[in-house]
Each structure stands twice: as C-alpha cells, then as structure tokens.
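Here the complex is missing one protein chain, while the rest keep their positions.
First chain written, first letter: the chains are A and B, and each begins at residue 1.
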Amino acid sequence: MTKLSRRSLIKASAPVGAALLSGSLSDVAAQAETTAHTHTAQLQAGAPPAASTGSREANASYLFLNSEEAAFIEASVARLIPADEKWGGAIEAGVPNFIDKQLGGAWGAGERLYRGGPWQQGSATQGYQLPFTPAELFRTAIAAINGELKAATPFARMSTVDQDAYLHGLEAGGKDLGGVPSKEFFAALWEITLEGFFSDPVYGGNRDMLAWQMIGFPGAYASYYDLVDQHGMDFQHVPTSLAEDVHRHVHVHPEIPARLPE
Amino acid sequence: MIQVGVVALATLISVAVTATLVARPVVAQGVPRAADPKRGAVIAAQGTAAVPACAQCHAFSGASDSSGAFPRLTGQPASYLAEQMRDFASSRRDSAVMSPIAKGLSANDLDDVAAYFATTSGPFPLLAGADAIIVKKGEKIAREGDAAKGLQGCNNCHGPDGAGFPPRIPYLAGQYAEYIKLSLTMWKAGYRKNSPNVMKQIADRLDDQDIAAVAAFYQQIRNDTNAAQ
Partner (left out) sequence: MAERLKPVDVVTVGVGLTGAIMAKELAAAGLKVVGLERGPRRDTSPDFQSPTIHDELRFAVRKALMQDNVKETLTFRNSSDQTALPLRRWQGFLPGTGTGGAAVHWNGQTYRFQPVDFVYKTHIEKRYGKNFVDPEITIQDWGVTYDELERHYDRFEYLCGTSGKAGNINGKIQPGGNPFEGQRSREYPTPPMKETQYGALFRNGAEKLGYKAYPQPASTLSQPYTNPEGLTLQQCVFCGFCERFACEHYAKASPQTVILPAALKNPNYELRSNCQVLRVNLDSTGKKATGVTYVDGAGREFEQPAELVLITAFALNNVRLLLNSGIGKPYDPRSGIGTVGRNYAYQTVSSVTVFYDQDTRINPFMASGSSGTVIDEFSGDNFDHTKLGFIGGAYVGAIMTNGRPIEFHPTPPGTPTWGLEWKKAVARHYNHTVVLTVHGMSHPTRTNYLDLDPTYKDAWGMPLLRLTFDFPENDLRMSKYVTDKTVEIGQAMGGKTVVGAPRKGPYTSTIYQTTHNTGGAVMGSDPTTSAVNKYLQSWDVPNVFVVGASAFQHNGTYNPTDTVGALTYWAVEAIKSQYLKSPGPLVRT
C-alpha cells in the first residue's frame, strides 16, 4: 500500500513529465526550512525526527532519466524497498532521485571502470565484462523492458503482485535486455537501490536519514570511545549526515567523485 | 581483511538453537533510576540546603554570561553534564567553585540537574568584535586540523561545526569563547585532568593563537544571524 503523496497523485492523474515533478523553488525553500527547524526542535527535545513522508519530493527534477525511465525506476524501487506502516521505503527516501543523479554523473559515465576491450563473457567468477557504463546499462535495459511491455501493461501500471513477479523474473535471469542479461540488470538495479536507501543523504537519497533511523545507524559523526564498553547500551541518537551544518540542515551534493583529488 | 557481508555468501547452513540450552549473556545491571528534570529545575532555581542555586551563575536557562567564567549549559547532553559533576565531586576535575557544590549534591541531585539543563534552550548571541581572520583560522582548525602539528579537526568528535555528539561529547558551537579558551588552557597546563588521552593531547598541540581562533570560531558559528541560513 503506497502512502498518499503528491507524487502518487501526479502519477495517477497523467503521464509524468519532468516539468511536473520539479515544483516551484519557493515551495522547496519553505519546505526545506520547515523540515530543518522541525528537526532541530526534535533534536533538542531528544527525540528522533518522524519518518519523512516525502516532504521534499518536489525538488527531485530528473536530469538523466526520461519520463518513461523514471516511471519504471519509481515503480520498481517502490517494490524493492516498499513503505510500511512504520517506515518509509525507497520512494520516501528519494531513491529515484539518487539513481538519477548517480547515472547522470561521473559514476554513470564510467568512473573507475576499466573500459578496454576486447569484451567477452567469462565465468561468473570473473565479474562484470560488458562494455556498458552504468548509464548505458540502465538506459539499454530499461528501454528493452519498456519496449517489451508497451504492447501489454507498462510496468508502472501493473498491479504490485504482477510487478513483483516481473522483478523476480528479471532476478532469475534468462532474458536479454538489448544486450544486457536480465540477471545482470536486476543485480545493478538492486545494488543502486540499496545504495540510494542507505547512503549518506548528501547524495540525494536516504532522505531525512529515514533508513538510518530505521536500523539505528548513527551516521557520519562517530566517536564512541566512552561508549563502546557500555555493552548493550540503548544508544538513542539522532543520525547525522556528513553534509549537515551546525543548524542540522543537510546540504545535498549528489555529484561527489569516487576518487580523491590528485 | 575480511568484510562482513552475510548477504553475499554463497550457501548458508542454518542451525537453530533453543535459548534454554545456554545461558543468556548479561547485558544490563538492573534498571537505573530515570533522571528527573523537573526536580533538577527546582535545584537549579533554588539550590539546596547545602549548595547555592545553579541559576545564580549559570542563569536559569543555563545561558550564563560571556565572561568565560561560567560555561553555557543550555542544551548540553545530560550524560556529559552529569559526568562533569561527578568528576567535580570526586576531584577528578578540580574547581574551587564547582567542587564543593558537586560534593554537596547527592548522586540523584547531580543526575536531575544535568537532565534539567539538557532540556533548556535559548538564543546564541553574537560574539562582539570577532576578527574575521581569526575566525577563519579557527574554522580551519575546527574542520581540518593542522598537518604541521599532527592535529585532527575538532569537528571529528564535537559534531557538525561543533554541534556536539550526545551523549558524552559536548557542543562547542555557541559556547563562550572565553570559556573555551579557559578550558583548553587548563588542559594544556595540566590543571584539568579529566581527559588525559584526548583533550590533553589536543591542547598540547595548540598555541595561544590557535586557542583564541577556535574559541572565536565556535562562539559565533551558531549565533542567531547564522541560524536563518
């Protein structure tokens, strides 16, 4: 059961265009400030912030994913990590935004990937051997999926039962998605969803650190010498992002290189 | 070095164990008394038969004054405040003013007062006459440390620009510069002894200008004009 939100209303009403998703800047600023101050007040009261219901969805304008790709990504990550009565899931955490910014940035373009040929499929023990960069992999595979489902029901319009069955099918492998083995694509989709859910909010996912709150991971600041021998202590701690300032605003910078400057 | 990644392992052999067969590990030593901030507020406001009111020097809100003699207590983690009070009581930390007060309070009093001040809030005033160059120098030490001195940045432990790392590491952001200077100087001189493996090591690496710089940086980083950003 998906939480009712601006996003789901937009989705239900019309084909989604990138412009509809962006919202107005003043909206965003007002919401951002509200969220930050709420966070601060709760911090001072000693309680963790409530799970986000996606109050800042409006600022997720897609730079890489086109509307059909975005529709598939949103619908699939919503099944991979769904919301439940207690905690938001991938949508609430902003995972589609994370995926968009990763694929549209240096990582998607092939940072840290050895791209020399010749290319051949090896054994499973030899790892990834396709020439596709992550951006190319997703683009190619999703186009094949959307193409295949065009005649029937697009993925985003399937029932959740059918969506799960389709994803299990991809996971099991055996399908060729424009040159991308479906098992390979599913693994990449799952991995990037996991990253978008659990990474630092600086990258645009894990919004309001909801995933960290769910498991009790305290985040980027970590100094435990005095606590580590209090075995089994109940460590109540509002998680911190590496990108938050002294007022607890998280400044999102989704394009961070996977290398140190030289 | 092995990385713990259970999900990635190829095959799992499951062996179920019934809890009754083996002893459960001890994880708690009994339920501790919950601190009472309301009772702490009364002590802070009025004192007790044995000690004067905290509010006399620290203000009821804990905001103290900027003279540096009395640190700002507002919103500091309860665990940190309680630990300092216990240190004053046991002379692990020495102060002509605080030691007799801490000794005059019971263990419950200490916990309650600490819990009270942890709940207080209030504005962070501007630091008058802060030199921008000195503040910038302090910012660098706070965020990056100092390579030549083998010094890590203060923020590593003290949180985002010094916002604190509860339950045991206090905030520096908005603490009075004079008090920060005093504390660092006391560690450096060896008079404050209750963090020998950390704060003494750090203070030894700071000269007077470094101390003045980090103090200036932290007092002003969270003032109300900054809060609007």
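As a convention for this text, a contact is a pair of C-beta atoms (placed from the backbone, for glycine too) under 8 Å apart; a residue touches a chain by one contact, two chains touch by 3 or more.
Note that the coordinates shown come from a computational prediction; the quantities given were computed from them, not determined experimentally.
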Subject >> Which of B:G47, B:G104, B:P125 or B:G153 contacts the chain that the document leaves out >> reply: B:G153
Original post:
Which parts of chain A are in contact with the chain that was left out?
Top reply: 79-82, 84, 87, 89, 107, 110-116, 118, 120, 122-129, 164, 167, 171, 190, 194-195, 198-200, 202-203, 211-212, 214-225, 227-229, 231-235, 240-243, 256-262
**OP:** Identify the residues of chain B touching the omitted chain, counting contacts across the whole complex.
**Re:** 1-17, 19, 21-25, 27, 143-147, 150-153, 155-157, 160, 197-198, 201
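Heads up, the rule we're going with is that only the chains that are shown with their structure count from here on.
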Subject >> Gap in Å, rounded to a whole number, between the CA centres of chain B and chain A >> reply: 35
Subject >> Contact set on chain B toward chain A in their complex >> reply: 27-28, 75, 118-119, 121, 156-157, 159-163, 165-169, 173, 198, 221-222, 226-227, 229
Subject >> In the complex, chain A residues that touch chain B >> reply: 44-46, 221, 223, 225-227, 231-232, 237, 240, 244-249
